[in-house]
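With one protein chain withheld, the remaining protein chains of the complex are depicted in position.
Showing chain A:
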Amino acid sequence: MSLGLSASMSGGENRLETISRLAQWRVDTIGPCSYRRSDAFKIGIWNWYLSVEKGRSINVRLFPEPGRVAKERPPLARFLLRASWAGPPRRSFTSPVHEHLLRNSEDFFWPIEMSLGRLTIDVEFLDLKIATNNAKSPVSIWPNESMALQNIASKSTLGLLSRMLTESIHADVTINTTDGVLKAHKAILAACSPVFESMFLHDLKEKESSTINISDMCLESCSALLGFIYGAIKQDQFWKHRLSLLAAANKYSISDIKDCCEESLLEDITSSNVLERLHVAWLYQLEKLKKGCLTYLFVFGKIYDVRDEINSFFQHADRELMLEMFQEVLTAWKPI
C-alpha cells in the first residue's frame, strides 16, 4: 500500500499517517470530552478508526467504519498496538498480537495504565482476512507471501521452458515427424512421459541416435504436443489439435494433456460430431466424455438427429460399446 496521509477535518488534531500496514496517530491531548477519535484511514478494504478514552485507565479502540463493508465483510484482523510517550521519560507499551473479529467499537479495546501526556499510538496489521459465515476458512486480503513467491517462480520457469523450446537451447533430441523436424530435450520429454523415459533408458536405437521418428504425427500436431509439454501452447493451437493431442497423450501416457482434451471435447458436443466423440471416448477410455455423448444421444434424444449416421456407426462399432449404448437406452427410457 502506498504512503497515504489522511485528510484532516479538524485542523490536524486527529490526523493519522499510514504506510503499508502501519498506522500512526499522534494524540497531543485527549481534551475536555475525555474521548478522541482519529480520522478514518484505509488499510485493506476497510476504513478504520482508532480512538482513545480516558476512564480509570486509557482505553485504545480499533474498529472499522460502520457501514456496508464492515457489515457484509467484517474484518478478521491480526494486529498489534503500541503506545508511546515522548516523555521525558520516554516510555512505551506494546500489546501482544491480537486476533479479533472487528465489527464495531465494542469488539476490542486495549487498556493502558498510564497518565496522560503526548501520546503516539501505532497499529500494525499482521494479517487481514474477510470473515465468512459459512464453513469456508477466511481468506487473507493480502496474497500469501509464499504463494506470491511461488507464482513468480512458476512464471519465470514457464518463460525459461518456452525459450528452451522456441530457441532450441541445448536441445539434445531430434524429432522427425511425417512432414518436418523438431528439436527438444530428452530430460523434459522423459520427465513428462514414462514412454519417453523408457525410450532413452534401454540400449535401443534412440539412446544412441537421440532421434525419434514419430511417424504417426504431423509437424503441426507434434509442435502442439511439445508446446503443451513446455507450457507454451496457445488456446487456438490447443483447440485445433486437440484430437491429435489426445491420441498422443494416450500413446505417451501424459495424463494432464489427456484430461485437458477430454474436458475440452466435452464442451462442444453437437449432433455432427457426437458419434465421432463417442468413438474417441471409447477408444481412449474417457468415461466422462463417453457419458456426455451417451446422455446427449439418449437422454436429450439427439439420437433422432443422427439416424442415418448411426447405421454406419453400428456397422463398425465395437460390441462392448454397442452394449453400453443399449444399456443407456434402457436407463433413459425406463417407464416411470
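Everything that follows uses one rule, which is that contacts are C-beta pairs under 8 Å (C-beta built on N, C-alpha and C of every residue); 3 or more make two chains touch, one makes a residue touch a chain; residues count from 1.
Throughout what follows, contacts and distances are computed from a predicted model.
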Among "Ubiquinone biosynthesis O-methyltransferase, mitochondrial", "Probable cytosolic iron-sulfur protein assembly protein CIAO1 homolog", "Cullin N-terminal domain-containing protein" or "RuvB-like helicase", go ahead and choose the protein name stored in UniProt for the chain not displayed. "Cullin N-terminal domain-containing protein"
Touching the absent chain in the whole complex: find that residue among A:Ser20, A:Thr94, A:Ser198 or A:Thr331. A:Ser198
Of A:Glu113, A:Asp236 or A:Asp308, the residue in touch with the unshown chain: A:Asp308
The one residue from A:Ser140, A:Gln237 or A:Ser253 touching the chain left out of view is A:Ser253
Touch rule applied to chain A and the missing chain gives residues 194-195, 198-199, 201-206, 208, 212-216, 250-251, 253, 272-273, 275-276, 279, 282-283, 285, 308-309, 312-313, 315-318
